[in-house]
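Attaching a single structure in structure tokens format; questions to follow.
On to chain A.
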Amino acid sequence: MSKRSGISRTLKYGGIYAEKVFLMVFLIVGIYEVIFYAQRGADVGDNKSLMIPIYFGMISLMMLLVIQIVNNSRYVPLSISFGSLRKETFIGIQWINLILIIQSVIVFGVSITLISSDFNGMKSFVLLVYTILLIIFSGIGQLIGAASVRFGKLGAFLIGLFVFIIITSGVVALALEGNFNTEISVNDFSLYIKLIAAFVAVIIYIVGSYVNYRVLLNYEVRA
Partner candidate 1 sequence: MIWRKGGRTQYMNEMLTQEKSIYLQISEMIENDILRNIILEEERAPSINELVRLYTINPATATKGINILVEQGILYKKRGIGMFVMKGAKEKIMEKRKEEFYDNYIKKLLVEAARLGIGQEELLTMIQKNK
Partner candidate 2 sequence: MNNLVCKDIVKKYGKKEVLSNVNLTLEKGKIYGLIGRNGAGKTTLLSIISAQNPATNGTITLDGEQIWENQKVLDNICFSRELNPVMGNGAAGLKIKEYLKIAAMYFPNWDNEMAKDLVKEFELNIKDRIVKLSKGMMSMITIIVAMASKAEFTFLDEPVAGLDVVMREYFYKLLLEEYTLSGRTFVISTHIIEEAADVFEEVIIIRDGKIILKENTQELIAKAFRVSGKAEDVEAVTGGFELHQVEITGRGKGVTVILKDGQKLKEGFDVSVQPLNLQNVFLAFCGKGEKG
């Protein structure tokens, strides 16, 4: 009875927590939208629906990264100080991530489909990249979150900075290299590459969450 009660409350509260986070993403996206319209006015035309996935995509990716760190300072101490097992708390974190990732993918996918242009191939490509990035970011986020527990905010900041530099240089490199190929499609890449990319993403996630788990085992609730 205790085992089951343990998990179910984690799932229940984890769900509530995840939805709160998700709503916050929408809120931020909404704010961006408002600012965007204020600047551009009615003269937007077709690009209107294009911005939604871009904003949502960027913000949800950042959110998934940042929330890992917040989890370790908000969700974890709360869970443990209310008598949860560390194993259970860990499952809670993964559950939250699962909900966030799946919901984000759905919302992102829907918002892309609503773009009136028909780059269908590109759409699915972007969706795949987005999903992979979500997984990678949650994994890296957990690494940073674990670092913040182990090494304090400074350690987390340094690692975060490191990651930021890598991402930015990656983006810059891509931008410099070629122009945006709108004809690109999911099928341009062989199954092989897609599988490797997904595999790498999952590995990163597993590594990140494992490190998080180890740190969690010795977590101390401090006032």
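Candidate entries met the following condition: all candidates are chains of the complex that A comes from, given by their letters.
Just so it is clear, a residue touches a chain if its C-beta (ideal position, glycine included) is under 8 Å from a C-beta of that chain, and two chains touch if they have at least 3 such contacts; residues count from 1.
These numbers come from a predicted model, not from an experiment.
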Chain A: touching candidate in this complex (1 or 2): 2
Partner candidate 2, residues of chain A touching it in the complex: 2-3, 5-6, 9, 12-13, 73-88, 217-218, 220-223
